[in-house]
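Data block below; observations after.
For this view, one protein chain was removed and the others were kept in their places.
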Amino acid sequence: MTQLVYLVPLFPLIGFLINGIFWRKMPKTAGGVIGTLTILASFIVSLGIFFEVKNSGTATMVHLFDFINSGKLSIPFTFQVDALSSLFLLIITGVGFLIHVYSTSYMHEDEGMVKYFAYLNLFIFSMLLLVLGGNYLIMFIGWEGVGLCSYLLIGFWFKNRDYTNAAKKAFVMNRIGDLGFLVGMLLILYTYGTLSYQDFFGQLKGGQVIVSTSTYNWIAICLFIGAMGKSAQIPLYTWLPDAMAGPTPVSALIHAATMVTAGIYMIARSSALYNLAPMAQTLITWIGLATAIVAATIAMKQYDIKKVLAYSTVSQLGFMFLALGVGAYTTAVFHVMTHAFFKALLFLGAGSVIHAMGGEQDLRLMGGLGKKMRITQITFLIGCLAISGIPGFSGFFSKDEILAMAYAHDPILYYLGVFAAMMTAFYMFRLYFLAFTGIFRGTHDQEHHLHESPWAITIPLIILAILSVVGGYVGLPAVISEHHALASYLAPVVANTGEHHMLAGTEWMLMGISVSVSVLMIIVAYVRNKKPAFAPNTGVAKFLENKWYVDELYDAVIVRPIGAISRLLDRFAERAGIDGIVNGVGKLVGWGGDRVRLLQSGQVGFYIFVMVLGIIALFTLGFFWIR
Amino acid sequence: MKAIIAATISGVILMFAGILVKEKKNAVTLAVILLLALLGVNIYEVVSTPAAAPQAFFNNMLRIDRYAVWFNTLLTGCTLLYVLLIGKEIAKVGSHVAEYFALICFILCGLYILSGYNNMLMLFLGIEIISIPQYILAGSDKKNLKSSEASLKYFLMGAFSTGILLMGITLLYGATGSFYITNFTFLQADSLNVLALAGIILVMIALSFKVSAAPFHMWTPDVYDGAPTAFTAFMATVAKAAAFIAFLRLFQVAFGSLSNSWTLVLSVITAATLFVGNITAVFQQSVKRMLAYSSIAQAGFMLFAVISVNAIAWQGIIIYAVAYSVATIGIFAVLLKLKDYTYDGFNGLAQKEPTLAFVATIFLLSLAGIPLTGGFMAKYYVLSAAMQQGHLMWLVIFALLMAAISVYYYFRVIIAMYFKPGNPELNSPVTQTDKFLLILTCAIVLLIGIFPQLFLSV
Amino acid sequence: MYEVLFWFLTIMAIGCALGVILSRNPVNSVLFLIATFFAISGHYLLLNAQFLAVVNIIVYAGAIMVLFLFVMMLMNLNADVEPQKSRLAQLAGMIAGGVLFLVILAALRTASLSVLDKQSNDIGLIKNLGKVLFTQYVLPFEISSVLFLSAIIGAVVISRKEEVHSTVADGSVNTSDIK
Amino acid sequence: MILVLLITIPLLAGILAFAIKGEGVKILALLSAMATLGIAAYVSGNNYNASISFTAPWIPNIGTQFSLMADGMSGMLCLLTAIVLLVVVIVSWNKKFEKPNSFWGFMLLSQAGLMGVFLAYDALVFYVFWELALVPVYFLCSRWGGEKRIPVTFKFFVYTFVGSLMMLAGLIFLSQQTPGANSYSWINIVHAGASLPPATQQWLFWLLFIAFAIKMPVFPFHTWQPDTYEQSPTPVTIILSALMVKMGLYAVLRWLLPVLPSGVAYWSDTVIVLSVIGIVYASLIAIVQTDLKRLVAYSSIAHMGLMCAAAFSANNIGMHGIMVQMFNHGINITGMWLMVSLIENRWGTRDMSKLGGMATAAPLMAIALVIISLANIALPLTNGFVGEFMLFNGIFQGSSQYHMVYMIIAGLGVILGAVYTLNMIQKTAYGNVTDMVIAKDLSMNEYIGVAIIICIILFLGIYPQPLLDMTSGMVK
Partner (left out) sequence: MPIQYYLFLSMALFSIGIMGTLMRRNAIIIFMCIELMLNAVNLLLVAFSKMYVDSSAQIFVFFIMVVAAAEVAVGLAVIVMMHRKVHSVDINILNRLKH
């Protein structure tokens, strides 16, 4: 089965090609069905692979063809199937399939539906390349590929200038990160002469190449810059909230469940490297934590339902990086998985809401939707509980594990993490209460149209809701079960480092603290949003609503100066400067010609005079200069 | 030697024909026939001259080798081409058509002397033989004041330069006691007599005047501009080539071993020539005057052959003289078809007379030195000769920059012809014969550019 | 005697030459030039070039200068005052000529040349010269005929009046508006 | 002999074209282009490990022979030339040029010149073709170009001509250092140049390099380019930017790096710094351009800068990358120009502020534009990526002390490239439809042309190995 791994990306590719080539002529439904079925097929294959890997536990290399072969540089197009990639395959195809199903309904009204599915399939294909690649370059291909798809999907409604701006921003920010990734890759190539995971990690472990820690750090940091872009970490996170311009399922798939976790995947994949790079790890830890907190604060004051979720995603990604930073790789992957479930759920739920609201996304104009949309409400609530880390839901297990690992690393991290988690609970439930409870605040027309979404939307919601609950049980905390199913599954590839065996009591206490603050915040959220009043925000709240003014800051510090410099260069350096010099030489020749011409006065006496002067000069030269 | 006699006889025949032949057309025909005969004699000389050593004539007054007769042959060919292309226009200059051709034959005679002289007296006579007819030709359009002015200017300055030349020759004689250039080779480079050095410099200056090198070039634009266009074409080409071969011969054969003492002086002359010629040509409004300046610029390139004392220089001057002459004669032939000699006069020629525009383009490309035209090979040879000297790289680079400037004024004509609208007035209709001859000329230009060795086969 | 003659002739030559260039009247210039030629002929005699001395008188002073004088009279140029160059131009010309003289002098100052012996020889006699001219120099002698032919043609071409009377061609302005 | 055909077919077809009246000349051009492509494909396909050469005597007394050689690099560039010309012919099929016979005649002549440049194995032959490629292009630009064409193309001509002349001086000098001072053969030039003392190589370097730098163009020598591209008719712009700039790079690889090793080593840092500055500089300027042609022109400068930097990094992978990228950039930039010309044709303007809505009005065009643009910014799985990756790798592993810094600054071009390219897509393809002159999607011939480009982009993006194999022999 693992040898058939190429089928996994192949199906979406076929789907993409069919939809992409015939997008103008194909009926919408057919496009949706083809798109969905191909992902289903991939999912089935992925399942097979997953279980085979689970049984064998070994990594398999599937060599497809030579991609780049130049002298010492040999980069084959190879897939590596092991526990990590197979798990991600499952998440991607699984969640992806559900979102495809959801989309068949959600996008049905849109004229570009076939195109949409083509993009979606292409995205799945790229994402699969990313996780399947047997070396960094293949990963990079997928890495940029998902960036492209993200760009295309964010700008899906291309007539809207803001949307296309958002798409552009996403792409460019990703590219900044990609440059870091590229430099990282080149550093690896430079140092080790290979990009293949096996060779690279083998050499890292074997220590054939003696390098200093700073080299490790540099490689790790460069790769991490790539992850910053893709996984929306400070300072490259601002694209993600803007990316909500795309259709909601896209947000669910790309900007919550899969693409943004690519950074986590990559670092988890490179755990062998990061273990050797303490400085990079510290950096990751703090950046992750900062992201988690900053994004959470912003999320608390957003009114756009998708923006809240977007910042929540950023914040959760911050958690994952916190985990990576403290060496808890499997924990991070664990959180990726649970987060994929509940965040997809939340986004799809939000999509359902938006669908019902006729495109309205402002929380201030919602309220009381639960009455009309029971399934959506319940599944959404499950999602909220999961993300808030309420025991029994998947988020609890993964997040708690992160916090525990952080505590083990440094208690400060733990407290700050709990602070972020606390805010998570608050903003999620603020969202929930604002949208689903209370009275409807929208227009009468909208109220009239409120309805539960069709089955194609609700079924994925239900499935994801179930997963959001049970998903956590693959990684029970140590105090409950010694057998961490996920950790043991991933063990051949990646394992947590620095396992500090905590006392059971301590662990219980940590859980207790985090759960209780979350519950407390839910209550606070309920109280504050029971009868919401939307006065304009002031002070800190306004600061938060305006996202710390980071966009404005970037605009002032980076975007505008670059524009200004470009304009200056264009006008002065280019036209007046360099071209001016070139043209000036031409003009000088012309001017000189005009002057020298005047010597030709027409007076033969003057001509003879010049001749005599010439004779004198040449005589002087010939006699007194040479001799 | 036979060529000198033949040229003289041709001249005399034409001179008398001036009295006998009344029809202008017949004079042209006679001139063509005589030039063909002259060409035949030259070719016979090429065949009969042994390749190895030069033949001495009349107590070593002349030493004619295969190279010299080949040079003569090619330039006689150019003259023939010139008469074929421009003969009709020569006939329009004035009433003494046959006499003009006689003068042309005498100039050829001077050329033959200058390519083979071995005595300074012969040099002096040769220079005078090519100069005096030129004074006359320049002033031959008596209806035109400019022509007379050109003639007088040329004459005064020419006579002045003759004085300089003679003083140079005298000083050289004072240093060596001989007029034979082969005897000058006994001059020692390390202990060079000041008289000899002064003589060399003065002769160099006089010859620079004849080849219109700066700062002794100032007659050139005025004379070439003022002279009847039909004769400018000849003066700027074959007559100038004759002065060049004299220059080259003297400085290679006689002073080659002394090159250290005069290279710098000549380099300065060369640089100045290139600079003045090119930069002044840029701002001209009249194509004819531009061509006059361009001939100065081209002379700058030909001086490279004189500076470089090596075998390539000999080849360079031959190829340069021929390529430059053919292209210049061609462009003058086109110019003569037009009423208006300004750049604007060329506007839209490509639409009206595509053949004329096309051949003019090829000629101009050749003058600019674009590959596959003769001009490129010519520049190539002289530059590579100079580079073989080793220490003249700066001059070569300077020359190349100037060559780039030359593109400016040559291409202005092309731009006018092809890219500007207009309806140029023609002097006379372009006949099939004209077209054929022009295309033939064009083919020669390309042939020189592609297979230069055909012109160097001796 | 020789020295006295030499210095006399030298001073005469230079003085008359200066007279040529300094006298205002063109006719005076011609006369000064003829005097210069006589002085030079005198030098020829001192240098045993008897034939040349004679030829110089006949050809130069006799034929050529008479031709000049003739032309000048023809043109009615015997006016006392003819247009002069500006003082500046004259000064510049003077300085340029002077500098040239000094430069050449400085250059040739070190020329190592023998002293002429006063012994007279007969190479300058017409017999010797004739021999050399018609043996060694026969070719130039013949070739110079070409020069004369050219000059003849020149005289014909240039001096003979055109049949068609002067029309304004090539944009040139009519001659009458030139002073 | 087959190499001679590569030159003579377009040459003769070009000359013949002048004699044909009317639009029928396109058929001749098409036939010639196809025939050339066939031969070029055969030559380059044949060249995996061997090279073909042809030698005929030319001018023996100056030591030059009409000597041609096609190894992987030459074959590849000939193939590129043939492909590009074919695409140009196909896409311009319905375009009416004034005096079509001269237009296509000059196009074919320039192709002949380019083929000659890429095949020449003798320095003088190389120089001759170098100029020969230029002259028809000059006529094309000046005759069929935009409003300011005459001064602009004239500047272009003189500018490149100055460089060429410097190169000529350098080549003559080199040939005089060969045994017997009498050979222009590549191998002799290389031996002669490499054995020169370093000091000589150092000044000689500039004589040769300036010509190539102007052609590529490298940073301070580039100002002819945007103007010329802007003013030229698009088929000519394609020839210029897809092929003629490659002449510069090709010349660096063939006639500079092996010839003057010490000179190159001495100046490589300078050149890399210039190139790297050029990348950032051109990219920044591209951001503020509103004219599509100028934008693409600056993007081309940035791309060539990258290749140039890699060329001087003295690294095999980088070299191999250049080979790949020369081809790919040729294809991509052809695609870009095609799109620009199609846009201009449909909207009647190249001003981006007046464009928009292509994705609605002409979706096929929009797709093509997006794909080609993405290839232009080297997205993985398009052909641009492999080359650029190898180039970056080459610069990164370069021999210079600051190799990493160079690479990182050059890498900024990747980001800035994304900015201006996406700007362009946004302004042309997205948004609402603005006034169109002709509201029509791709016509059949345009479709074929664009499809060829896109197929190559994708094929070589996914499977670049054929291209790598073709040129692997070049990397020593």
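Chains: A, B, C and D, in written order; residue numbering restarts at 1 for each.
In this section, a residue touches a chain if its C-beta (ideal position, glycine included) is under 8 Å from a C-beta of that chain, and two chains touch if they have at least 3 such contacts.
Because the structure is predicted, anything quoted here is derived from the model rather than measured.
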| query | Which displayed chains make contact with the chain that has been left out? | reply | A, B, C
| request: Based on the whole complex, identify which of B:66, B:96, B:153 or B:337 touches the chain you can't see. | output: B:153
| field | Sole contact to the chain not displayed, among B:64, B:136 or B:360 | value | B:136
| In terms of residues, what is the contact footprint of the unshown chain on subunit A? | 597-598, 600-605, 608-609, 612
| Mind pulling the subunit C residues that touch the left-out chain? | 2-3, 6, 10, 13-14, 17-18, 20-21, 26, 29-30, 33, 36-37, 40, 43-44, 47-49, 51-52, 55-56, 59-60, 63-64, 67-68, 71-72, 74-75, 77, 82-85, 89-90, 92-94, 96-98, 100-101, 104-105, 108, 111, 113-116, 118, 121, 123-124, 128-129, 132-133, 136-137, 140, 144, 147-148, 150-152, 154-155, 158-159, 166, 172-173, 175, 178-179
| remark: The missing chain sits against subunit B at residues 120-121, 124-125, 128, 132, 135-136, 139, 142, 145-146, 148-153, 155-156, 159-160, 162-163, 166-167, 169-171, 173-174, 177-179, 221-223, 225-226
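As a convention for this text, only the chains that are shown with their structure count from here on.
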| said: Can you work out the whole-Å distance between the CA centroids of subunit A and subunit C? | reply: 99
| Averaged-CA centre spacing for the pair subunit C and subunit B, given as whole angstrom | 30
| query | Do you know which subunit D residues sit against two or more other chains? | reply | 158
| Residue numbers in subunit C touching 2 or more other chains? | 104, 107
| Once bound in the complex, which stretches of subunit A touch subunit C? | 605, 609, 612-613, 615-616, 619-620, 623
| Residues of subunit B that touch subunit C when the two form their complex | 4, 8, 11-12, 15, 57-59, 61-62, 94-96, 99-100, 102-103, 106, 109-110, 113, 119, 121-122, 125, 128-129, 132-133, 135-136, 139-146, 151, 171, 174, 193-195, 197-198
| remark: Residue positions on subunit B within touch of subunit D in the complex are 315, 365, 370-372, 376, 380-381, 383-384, 387-388, 393, 396-397, 400-401, 403-404, 407-408, 411, 415, 418-420, 451-453, 456
